[in-house]
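Mind looking over this structure? Questions follow.
Excluded from the complex is one protein chain; the other protein chains are retained at their positions.
Entry: subunit A
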Amino acid sequence: MTAPALTAPSYDDVRAVTDEVWTTLLGEAAPLIDRLVPVGTPFDSVGVWSAAVTVSGGWEGSVTVELTTYVAGALTTTMLDLPHDAEVSDADVADAVGELVNMLGGNVKSLMPGPSVLSLPSVAAGRAAFSSDAREVARVEATWDGEPVRVTVHNSTGETHR
């Protein structure tokens, strides 16, 4: 008897991937801290950056990250080795947030059945919007330096873990 095919990554796996990518990029001094948010709560903030990658093949899904402007800026200055109060362009922020979701997506993809292809990241200044046939299967809600961070995994047929 064979085990059923894995259709969705678990919350614990997505959280572990998020922590690993986060601490590698931003250091261990300020880790992500869990926050409780009711399911369906929009990522409301005055300034938001979002980015997504899709996975196609053995597993079909997407990985999305949403960050406040403050967190996206801190990520950008850290990756570019600039002072934290340095001015960064929208292009630089889009590049850094895109690389963040690329790493998150690649590592989530590695948890799922393959072979699969990872898309190039798409990045937007604004909240993420999801298509109606995408079903949320895992969501990490956290704060970094007091600001919200959200990582969401979607597919069309998976089971909801949180």
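Just so it is clear, a residue touches a chain if its C-beta (ideal position, glycine included) is under 8 Å from a C-beta of that chain, and two chains touch if they have at least 3 such contacts; residues count from 1.
One rule holds for everything that comes next: contacts and distances are computed from a predicted model.
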item: Name under which UniProt lists the unshown chain, selected from "NADH-quinone oxidoreductase subunit N", "Cytochrome c oxidase assembly protein", "Response regulator" or "SSS family solute:Na+ symporter"; value: "Response regulator"
item: Option touching the unshown chain, where A:Glu66, A:Asp92 or A:Glu136 are the choices; value: A:Asp92
item: Absent-chain contact - pick from A:Ser50, A:Thr64, A:Asn107 or A:Thr152; value: A:Asn107
item: Positions on subunit A contacted by the hidden chain, ascending; value: 20-21, 24-25, 76, 79-81, 92, 95-96, 98-99, 102-103, 105-107, 109-110, 114-116, 118, 120
